[in-house]
Structure formats: C-alpha cells, structure tokens
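Missing here is one protein chain; the remaining ones are kept as they sit in the complex.
Labels for the chains are A, B and C, by order of writing; each one numbers its residues from 1.
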Amino acid sequence: MPDEANGDSLSPEGEVELYFKMCLIRAVEEHVVSAASIGLVPGSTHVSIGQEAITVGACSALDPKDLMLATYRGHGAFLANGGDIKELMAEIMLREPGCCAGKGGTMHLSDPEHGTLLTSAIVASQIPIAGGVALGCKLRNTGQVVMTFFGDGAACEGEFFETMNMAKIWNIPLVMVCENNGYALATPISKSQATPDIADRAKGFDMPAEIVDGNDVIEVRNAVARAVNRARSDGGPTLIECKTVRYGMHSTRSPGYYDNKEDANAWRDVDPIPRFRAALIEREVALPAALEEAEARAKMEALDAREFAQAAPLTSIETIRANVFAE
Amino acid sequence: MPDEANGDSLSPEGEVELYFKMCLIRAVEEHVVSAASIGLVPGSTHVSIGQEAITVGACSALDPKDLMLATYRGHGAFLANGGDIKELMAEIMLREPGCCAGKGGTMHLSDPEHGTLLTSAIVASQIPIAGGVALGCKLRNTGQVVMTFFGDGAACEGEFFETMNMAKIWNIPLVMVCENNGYALATPISKSQATPDIADRAKGFDMPAEIVDGNDVIEVRNAVARAVNRARSDGGPTLIECKTVRYGMHSTRSPGYYDNKEDANAWRDVDPIPRFRAALIEREVALPAALEEAEARAKMEALDAREFAQAAPLTSIETIRANVFAE
Amino acid sequence: MSDTVADPTRTLAMREAVTEALAEAMEENPDIILLGQDIGKYGGTFGVYRGLYERFGPDRIREGPLCESATVGFGTGLAISGMRAVVEISFMDFSTVAMDQIVNQAAKLHYFTAGKLKVPMLIRSTVTSRLGLGSQHSQSLEAWFMHIPGIKVAIPSGATDALGLMRTALRDDNLVYFIENSGLYAEEEEVPTEYYEIPFGSARVVRPGTDATVVALSSMVPIAVAAAEQLEEEGVSVEIVDPRTLSPLDMDTICESVGKTGRAVVTHDAHGTAGPGSEIVARIQEQAFDSLDGPVLRVCGEDIPLPAGLSVSKILPDEAKLIESIRTLVEKNW
Partner (left out) sequence: MSDTVADPTRTLAMREAVTEALAEAMEENPDIILLGQDIGKYGGTFGVYRGLYERFGPDRIREGPLCESATVGFGTGLAISGMRAVVEISFMDFSTVAMDQIVNQAAKLHYFTAGKLKVPMLIRSTVTSRLGLGSQHSQSLEAWFMHIPGIKVAIPSGATDALGLMRTALRDDNLVYFIENSGLYAEEEEVPTEYYEIPFGSARVVRPGTDATVVALSSMVPIAVAAAEQLEEEGVSVEIVDPRTLSPLDMDTICESVGKTGRAVVTHDAHGTAGPGSEIVARIQEQAFDSLDGPVLRVCGEDIPLPAGLSVSKILPDEAKLIESIRTLVEKNW
C-alpha cells in the first residue's frame, strides 16, 4: 500500500504493472463483447471499458488481505483485485471452472481468496454488505480495509445513505468508491441527481469525501490510498467519487440512451489507457516498447483465457442443483 | 397563511387560537393516555405531548387547501390541521364514527376534507407518498403545498434521502418537517445519527434547511411559513428540523429507554404550553383569564369527545370486512 | 363464403399490446402519469414504453432516479392526489426493494382509511425467468402479491389477454400488479380489431379437452398448448385453462374444467413451494374434491435459485415434464 501514495511511490515496474492490468481488463472486456455477440454470453453483460483506471487504481491501493465488493459491472474490479482471468472468463461463459462454477455468470463473481467477496446485480445492495464486512473486520481487529464500488445510479438508492450513516456512527474501515460514469442505464445524472457531484452526499454525514478524475489511474490510486490509510488507522469511512465517462452503452442487452453520437463516443476522448501510456512515456517511466510488450502480453493472456473458457464444459445440472443450502 | 410570517402577523385572536389548539391536543392526549390505561386503546398508542408547538405552528402556516401527511404519532397533527376531535377520539377507541371507521386506529388517521391525507405506521413511509402528492399538485397546478411530518428515527431510513433527491430534482412543493425529539423508541440520536442535526442531511441535495426550536410555536410557524412560501412560488422543497424533547415515553406499550429519570422528565422543562402562555402574557397579547378560558374550553371539548367516543359503538364486523378493494 | 363472418382481427405482439393499451389510456385520461427509471426516450428496459415519451412528454412520462421504493411511494402519492399512476419496476426481482410501499402502503390505504383514499395505481414488472440473467434477475414472485389482500394480480400469456387486461387495469381504482414474461413479448396473436376489455377474475379456456385439465400461467401457456398437441396424438385430450388474473382468481372456470376431466395439473415458472400453484391446487381440491380421480399435480420451477445461463431452463417446467405429469395422472389408477 502506498504511504500518502502518489505516482512516485510506485517503482517503474509497479507503474507498468498498473498499465498492464488496465490493458488486461480492456482485452478481456473486448473478448466479452465479442463472445456476447456470437451468443456465448447469453442474457446481458456489462463491460467496464473506459473505467479501467478506477478499478486498477483503487485496487492497487489495497493490501492483499483487504476485501472488496463490486457490482454487476465487475469484471474489471475482479481482475484488478488479482482474480484469475481464466476463472473469470469461464464464469462469464457459464462454464464449470468459472469462479462461481458458472452459476453466477457475468454479474455474480466471487473470489474470496484474492479478497473479492462478491459482485451484486441489485443496484446498491452490496454497499451495506460491504459495511457489514468492514464492521466484522473492525470487531475482530484484523486490520483489514473493505472497499466497495458502486455507480452514480446506486447513489440514488436509500441503502447508500443508510450505509454512510452507519459507517460514520460506527467508524468502520470502509472505502466507498463511486464510479460516476454519467449514466444509470438510460438516465443521465442530470435527471437522477439533485446536484451533479455524488461526493456532496457525504456532507450530511460529516464523512470525508473526495472527487477525482476517474480516468487518471494515479490520481485514483492516491485518493484511495489516503482513504485506505484513514480506514486502517481507525479514522473511519471515506467516499471517493471518480468521474468517468461510460463506454457508449450500458450492457450488451440494453444499449442505454445518448442524445447523440458524440455523447456515445465521448469516452474515447478521455480513454484512460492511451492517457496513462502517454504519461508513462512523458515521465520517462517506461519506453514505448515496454508498454507495447505489456499490452501484447495482456492480449495474449485474455485470448488464452477466452480459449480456455470456450473449451471448458458448460455447468452441469448437478452443479446447478448444488449449494441451495450450506451443509 | 402568514406572509414572511412572524408572530406579529397574527392577530391576538389568532395567537390565542394557537394556544387553544395546543391545549386541545394536550387535553386529548391526556385522555388517550388515561383511556389506554383502562384498556380502551388496546395495543399501543403514541401521544404527542410536548410536541404540540410543532404540529400547531406548522399547520397554522398552511392554507386550508394544502395537504398534510403524518406519522403514527399523529393525533396532534390531525387536530392541528383541523380534524374533528370526536372522529379522532372515536378512531383511537376503534369505534364506528371514527375518521377511519375504527379500522385504522390510533396509528392510521385520515381526513382528506381538512387536508390530512393519512398517517402511517411504517417509519418514513409517508415521506415519499407526500412527495408524490406534491408532484400531483404541481402537475395539476393546484397551488397546493404538501407538508409531511416525520421523526428523527425516520431520518435514518433510505426513503427520506430518496425523497429529498427526487423532490429537489423535480422541484416539488414539499415541506418536510422533522420532529426531532431526541429518540427513536429506545435509541437516542447519538446512536442513530452521524451528526446531531438532521438538517445536515439536506446539504447533499442543495436543499434549503432550517433548524428551529420546536417548542416555540411562533418560531415553528414562521419557519414553516417561509418554506410554504417557497413551495407555493415554485421554489421547491424545504427541510425543517424542529428540535424538541420527547414526553418521557415512546408509547403506551413501549416505554422507550432513558438513562435516568432526569432525561425522562426533561420535556417538562421546555414544555411548549406554559412557555407560550408566558410569552402571550408578557407580550400582552392576552390576559391570563383569556388563556385560562381557552384551556378550560379545550379540556371541555376533549372530555366531550372522549365521552362521545366511549359511547359510540365498536366497529362492526361488516365494517371490518369492507373496503378491501374499491369498487 | 361461410355463413358467419369472423370478427376482424389484426396481428399484435404482446409487447405492442401493452404499449398500445398504455397509450390509449393516456390519450383518454390526462391524469395518468408514468413513473420509473429509463422510461423516457429509451422506452423502458424492455421497450414497452417506446414512443410514449414523444407523444406524452416528460411531465407524464416521468423518468426519475433509481430508487424503486420512493418511486412506488411517489406513485401512491400521485394516486391519492387524484391522478392515476403507472409505476415501472423493470424486473420483478426489484419489487423486493419496494415491498413496504407496495404491501403496507398502496395495498392497504384504501382499507385502513375506510375507503377515504383510493389508490388507482398499476405496477408493471417483467419476469425474465428464461433469459438466464442469474438469481437476482429471474424470479416470478406473483405468489407474494396474491397473498396480500388489496392487490390485484394480472399475468397475461399473450397479446389478446394483455391488451384486454391492461385496459381493465387502467380503469381499476385499486393497486394492480401487472406481470409480463419477457419470453412472450415478441409472440404475435390475432387480436380483435374491435375494442374489448377483459374483466379481472375471468379465466380463459385456451383449449378444450376431456381427459385432464392443465392450469397454466404466463409463459407456461404456450408450452402447455404444445404439450397438449403432442398428447392429442397419443389420444389424450387436454383442456388448458389460463386464469389470467391470480387475484381475483376464477375458480369457477377451473372447477368446471376439472369437473369434466377429473384430473388437473398446475404449471408455472415460479418456485413450486408456496407458489401461486399451491393456492390453485388447494382450492381445486377444496372445491372439486369429488370430481378428482387423483391428486392435483404441479409442474413448477424447482426450489433452487435461478442460475445464470440458459441452463436455467433445466430447472423450469417444460413440455416434457408437463407431458410426463399428465401421463402419470391419466395412466395411474388412484
């Protein structure tokens, strides 16, 4: 974990590793879109393209023992937090070796071994659950910090507020990371938020809040690191709003709505990956060739994972019937 | 409705009328407690003793056409808003001539004719309903303002926040009056609120909010009048927090909890009725005799109502079976 | 040319039927307001509102923030203030977020105010039992709402019924929960051109038969028809009854059928245990015990959370399971 972290506190290798992870997520998500388009991901899947800086930056500020909960738009968070790429791909394609044996699918990932407890498909529902996990960590003095991701839409649901209130009263080690991508399905924040900044919502609870550029991986990392430090030193919860721009659609099933084509393409102008690449080169952290190598490696890993998943057996009926109750 | 109202905008008669109403509520509530103690109000009843300045002050700032929704602690609001005392008493004692035919009971009052739509027994549930009523008024351009009462406990429930957000976005004529009496059942606000002031919660929505002394009927009236003016002139919603002190118990069934006897009796030191009486005399608005007369009249009306209710028939099984569906 | 002239019809998909009934009612009644998320230009998660925003504008097609509980509360507030609210809860699973407002408020206000308030509100949800969207996006929860007095529950199985029931719902002064299975949206039917309504509490005999009665709900209706056609070939004649509304529930039509056939199977996607079928079974044996040649059987969703992926269909009822069940009834001597 970076101490009052900033880009400099990372080694050059560390920064390239962040870059690699962002590329890995991008490559995986592109496979997900393509797999979905040929029917390998039935139903719907919500990719996190364009939001890689948030998940990668935020997770990089956690210790390995820390815990994380995310949303149905969770592939990126899962990978950023160290989840196995093959288990992810297999899960998305509903195969036996998936991280949830292919029963959860794209919206329900779990990998407690790497600290990813769950991703939930009911908007905002994971926020109080994360609060409870944080309370458990505090009560057992484990020194763990708990982070939860959620969207701007989730910030309209009552549980977001209920959790802020409880988190502040009980002073629990919770880091609440809002990925404000400007839309909840087809609803722009102008129609869903009393003020444009979700961070405002923390004011009523006297909870520290920060707004960061969600397309700048180092800025996200640093802000989250401050929150993690606060949480770890018993300073209580923090809300971090990461401003970003949604990748031109809500999900493969529900396109969402944009007033015009420019809005739908706006994410490209702020794409965090080329931006981080340029910064790394400008700051002379890495040579273009090294970054190209990282990107190529990411693509290779993603392709491998996809091939693994496609070759894996679909979840069996025995598996489907299992786990209704714990023994 | 007072225009940028203050005590002076009320005639002396008007002020004495407020005093009378406060005395009326007090007298009714005392009958309710005594009736409950001899089994005439089975179950549980939540009286509003000590909180008369809030309901009377707030309702006095409404126009007759305005609408109001309150809570299970709603006898005071019902009367303050012009409801019939006999119908109230009969309802509390579960009699046929009750305002809800004796099927709602103490927690469920309704008197649309005088603008009291409903009182709800699920904490916070009436807040979004009030929002919807306000939206309806706005859409139909009726010029009506909608007010809802709720407690400090309700300010922990998600719907309070959801409604603030919607009310602000849609700029609806809603006045949200929080009766902060320091407790939700046995839970003091120190255990239930991230900050002691509920008014803080409006900050995150850029909604105007005021804190007033809830035991000063004129102060309440003035603050609500400002909010009503704002709402009526399409200026949107307001949150008003009225600080008060609970009457030594939560309900006749659930005493609530106080750390010590002093806390349980604290309400007496700030009792709004003697306080208003003293102010009226000091400001030479009324002679002690006139106030005594008002108080005596209130007691008489309350007694009449109680006797009426006790003599009225209990709700019949035919009535009980009616109204499951509207025809 | 035949003697009787068939009533003129037109082709309509179930999705279009819902849209049409909404548009028609909004045209006629300016007090109808739609509330929900993503119902504006986007047209709703399932496209049911397409075109309405353009026709009726943002005041009446009122797209709001993502908070189902307050949204239903606002709908109730609109309804008691003299408007008529239509509230979208896109997936039926999300009704869980708004249960207090639905069950304790909207369903009960008319009752406990002794009729002073009315709540003319329609809640619409789509059930996606067979899309494979996972445990939180697949549930058929109609039994919950049947259980609560003060709620009417409509659950059409095709365009004709959806149109007629929706028209009735939009004139009813009570809370109506309207449940549409996404698998039926694209299904087309010949629908009468003349205006008609379908009263609540009137089941439809989808197909006459003499050997067994199948009471089928929603997406199980077309599957039951397929099963019946298959069995017809084997000489087993199956009558299919679609209750169309669960509350009120038309037991007369169901019992009349059972009186004729002596055998009944109830089928739906919802979990079997404490599902809508449990009530139907309980009432059949209460009201038609003497007619029964054997127990009333159920072919329902297994008691397993619905997994992601198309394998979800393996734990849902299908033609084969239904045929097997009917055969058991017909063949076995009880």
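Quick notes on this structure:
Please note the rule applied: a residue touches a chain if its C-beta (ideal position, glycine included) is under 8 Å from a C-beta of that chain, and two chains touch if they have at least 3 such contacts.
In this text the structure is predicted, and so the values were computed from the model without any measurement.
Contact with the undisplayed chain is limited, among C:45, C:81 or C:136, to C:136. Only one of the listed residues, C:20, C:93, C:256 or C:319, touches the absent chain: C:93.
The chain omitted from view is touched by exactly one of A:169, A:211 or A:303, namely A:169.
The missing chain, though absent from the display, is touched by one residue of B:104, B:182, B:204 or B:272; that residue is B:104. Interface residues of chain B with the unshown chain, by the touch rule above, are 42-44, 94, 102-108, 120-123, 153-154, 156-158, 184-187, 191-193, 254, 256-257, 314-315, 317, 320-321, 324. Panel shows chain C; residues 93-97, 99-100, 102-104, 107-108, 111-112, 134-136, 141, 143-144, 146-150, 247, 249, 270-271, 273-279, 281-282, 285-287, 289-290, 294-298, 303-305, 307-308, 334 of it touch the chain omitted from the view. Residues 67, 99-101, 103-104, 108, 110-112, 117-118, 120, 122, 125, 127-137, 139-140, 158-159, 162-163, 165-166, 169-170, 319, 322-327 of chain A touch the missing chain (whole complex, contact as defined above).
Assume only the chains that are shown with their structure count from here on.
Using the average of C-alpha coordinates as each chain's centre, A ends up farthest from chain B. Inter-chain centre distance (chain B to chain C, centres taken as mean C-alpha positions): 41 Å. Centre-to-centre, using mean CA coordinates, chain A is 37 Å away from chain C. Residue positions 64-65, 67, 69-70 of chain C each touch two or more of the other chains. Counting partner chains per residue, chain B has residues 158-159, 162, 165, 169 touching two or more of them.
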